[in-house]
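Only one protein chain is missing; all other protein chains are in place.
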Amino acid sequence: MIFAILMPFIIAMCIPFIARFKSKIHTGYAVFATALSIFIYFLTLLVSGETDIFYHYSWIPSLGLDLTFYTDGLALFFALLISGIGALVAFYSVHYLSKNERLGHFYVYLLLFMGAMLGIVTSDNIYALYSFWELTSVSSFLLISFWFTKKASTDGALKSLLITVLGGFSLLGALVLLQIVTGSTSIRTILSEGSLILSSDWFPLIIVLLLLAACTKSAQFPFHIWLPDAMEAPTPVSAYLHSATMVKAGLFLLLRFTPVFRESESFFIAVSVIGLLTLFWGSYMAVRQTDLKGILAYSTISQLGMIMSMIGYGTEAALFAAMFHILNHATFKGSLFMAVGIIDHETGTRNIRKLGGLWKLMPVTGIISVLASFSMAGVPLPILNGFLSKEEFFTSSWELAHTRTFSTGFADVLMHVVPYAAVAGSIFTFVYSMYFFFGTFTGKRDKDIAEKAHDPNFGMLISPILLVCGVVIISIFPNWFSHHLLHPAANAVYGEALKEHHIHFWHGFTPALVMSLIVVILGTAFYLTRKYWAGLYQVLPGKLSGNAVYRALLTVSEKQTKTVNDRLVNGSLRQYNMVIISVISVVTLAILFGTNAFDLTNIDVSPVTLPGSLPELAVALIMITAAIGTTVSEKKLTAIIILGVVGYGLSILFVLFRAPDLALTQLSIETITVVLFLLCFRHLPEMERDIKEKLSKKVTNIIIAAVCGLMMTLVGLAAYSQRLFPSISDYFVKYSYKLGGGDNIVNVILVDFRGLDTLFEITVLAIAALGIYSLIKLRHKGEDR
Amino acid sequence: MEIIMIVLAGILFGFAVYNILQKRLLRIVIGTALLSHAAHLFILTMGKLKRGAAPVLREGAENYSDPLPQALILTSIVISFGVTSLLLVLAYRAVKTNGTDNMEELRGNNHD
């Protein structure tokens, strides 16, 4: 089992070597073989009925991140889908991608994706699931931008990455909350703690985050906007990731947690409403597209919305129908994408306006398309699986009101509205299916296209033919699939065993059949009259669109951020200092008074006596005067010399306050500094008032300076007066001679007790000397004199 | 006395900040010099003032000034000296190379 899941990654690592021989053998065959063998492995599991296989490997236990895989019905269902469609797509791509392409890259991404997808559906550990989830986003990004020189590709890739990773991050949030609530990172344990989750305070947030993850990944309204742009990817990628598998990861996520959430009313309301809205919006927008892949993209959105709404219903019938439709959608949508790939390949265009009348030219492709698109439309024929699941959808919508009871009024109303919404949403599904098929295969034929278009070689047809065979076979033997595949899956989703469910083509005149017929009749009418109501698109969406919002946000992220940032980080030293100093001063003052720390009751000061203290006071006065002097002086020489006075004043204070060493050092250093000042600024311009300061700026400066000075003073006073503990200095006085061998305590501290400080203080000086030397000697050529 | 000295240091600090907020490079450098004076005065004061003899052991002295702040200041003075010297030379070079000593003209932009 572990091997089946890791195999894509292992093969991916070998691909660069395999790709070297791409001129002899197409790299795609290796991928085909990989996917096929994985498919066969899971098929044997299915046939043997051997579910609940379990594999455990401790990866980062201290984070709760293990590689634990297990297969229940749901996992097996998806694993088969992923590997089965994967094999067909790989085979198809062999004929689609020429050997001149960067096949190595393509298949590495594809395998990474396949492995990640298998990981998502089989992981038991939430963080492992999350890791695989992000890997699908990244590999999808790389696949969409496979043709990386096209701007449309890279733009589409970026969009899908941003939206799906947004969902990924909210998924992370939801999973972390689930871990916090249940104390476990194992999905099986989490599922068994349902009541704990439902009653938790975090529950609403969990729902919101999980839905955000599911809706972004599964392209639900209004996050669907990435999917149409993702169509820039090579068509096999669209068929695989963007219709059959990755976009269903969001559905999978909800299905995984349905056993817990299906009882919740808010879950019902949110998921059903989103689903029905998406069902309608996707199908409505699909009719407007001109690019065949665009139609299919919106169609996928719409179909995903339909499945989503069934998950929201949460009833046995609905969940079963959801599983059924996931399977059917994979078959008909996969074959349609491949058909479009063929048409594109043969005619060189996917524009439905240029296409038409291909039926005669490409009969096989035409047959594939008609079966698949009619199945998608839900045309009542016994060979179309789409009709069967659509019936199930209608049935479950209709019966919802009879199976569930809700306490809140809104849910109750919604429950009765659901069937009508389901029909309304499905009408356009019918319209776009017809539009797709008839627009391409009937009508006028373009001359240029007529000359070159014909069915492709057989190899390229095999995969879509097999898928369409699937469409037919499923509709003929629905109960075989129901019994072996759908039931185990639906059981896992529902959380308990479902009643045995039989699928019939003919139920008699049931409400579902009536709903189907309404859809067909109204759909045909809308299709035939579409010219007349096309003006509706001018009103809705008109200029409103999710894309416009996305583009606006992207522009904001580039332009407006620059405007704001340039204002903050504007290169002005004064502004930097102003912000730093005022923030520090204001916040510190606030804290000082906020914590009642400004308490001078225990202040212990040496007395100021007259005339004994006169020298100190005089020096202080001189220093203040000098500080004012140096600040206002307009001659640089004067300013520097008056600055010296402050320094010399300080050294006199050192003498007066019994710090002889300091005084000496200060005196000598002050002298050298003044000389250095003079040396450096001698050649520089004078400081006349040539730079006029605005008064407002001056006032601002004064205020900031005053507040900062005040803050330092007040905090200094507060700190000085609250001496909570005795100083450690007594030790130095006591042991300076005994242990340090010196009379001068300061010196002993410097060279002995705190010798390390001194060593590195000298280092600082040495670095400064070397730095100055380099500054003077090492000059950038060409810029300096 | 300590209160006076703390206020003095605070005033010096304020003047330092005022100078730092100017445009002229020389003013700013003067501001930093004032800043270090203010800082050192703060440190000295925090160890209490005039509580005894200079911290050099001798017979008969009962109390000494707190030696630790003095040691810290000494370290700090030397470091400040190193920084100031480098700053001065850097200022000189910056002004010569860029042709102005007005920091507002040295904003630059995000493209170089």
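Lettered A and B in written order, each chain numbered from 1.
Rule of thumb we're sticking to: a contact is a pair of C-beta atoms (placed from the backbone, for glycine too) under 8 Å apart; a residue touches a chain by one contact, two chains touch by 3 or more.
Keep this in mind: contacts and distances are computed from a predicted model.
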In UniProt, out of "RNA polymerase sigma factor", "Two-component response regulator", "Multisubunit sodium/proton antiporter, MrpD subunit" or "Menaquinol:cytochrome c reductase cytochrome b subunit", the chain dropped from the view is recorded as "Multisubunit sodium/proton antiporter, MrpD subunit"
If the hidden chain were put back, which of A:235, A:577 or A:633 would touch it?
-> A:577
Among A:205, A:269, A:401 or A:498, choose the residue that contacts the chain missing from this document, as touch is defined above.
-> A:205
Just the residue numbers, please: which parts of chain B touch the chain that's not shown?
-> 20, 25, 28, 32, 35-36, 38-39, 42-43, 46-47, 68-69, 72, 75-76, 79-80, 82-83, 86-87, 90-91, 93-94, 97-98, 103, 106, 108, 110-112
Over the whole complex, note the residues of chain A touching the chain we left out.
-> 59-63, 127, 130-131, 134-135, 138, 145, 148-149, 151, 154, 157-158, 161-162, 165-166, 168-170, 172-173, 176-177, 179-180, 202, 205, 557-558, 561-562, 564-566, 568-569, 571, 573, 575-577, 579-581, 583-584, 587-588, 591-592, 594-597, 599, 712, 715-716, 718-720, 722-728, 731-732, 739, 752-757, 760-761, 763-764, 767-768, 770-771, 773-775, 777-780, 783-784
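Just so we're on the same page, only the chains that are shown with their structure count from here on.
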Which whole number of Å gives the spacing of the CA centres of chain A and chain B?
-> 49
What residues of chain B sit close enough to touch chain A in their complex?
-> 1-15, 17-30, 33-34, 37-38, 40-42, 44-58, 64-68, 70-71, 73-75, 77-79, 81-86, 88-93, 95-97, 101-104, 106-110
Could you pull out which chain A residues touch chain B in their complex?
-> 566, 570-574, 577-578, 581, 603-608, 613, 616-617, 620, 623-624, 627-628, 630-631, 636, 639-640, 643, 646-647, 650, 653-654, 657-662, 665-666, 669, 672-673, 676-677, 679-681, 683-685, 687, 691, 693, 701-702, 704-706, 708-710, 712-713, 716-717, 719-720, 727-729, 732-733, 736-737, 743-746, 749-750, 754, 757-758, 761-762, 764-765, 767-769, 771-772, 775-776, 783-785
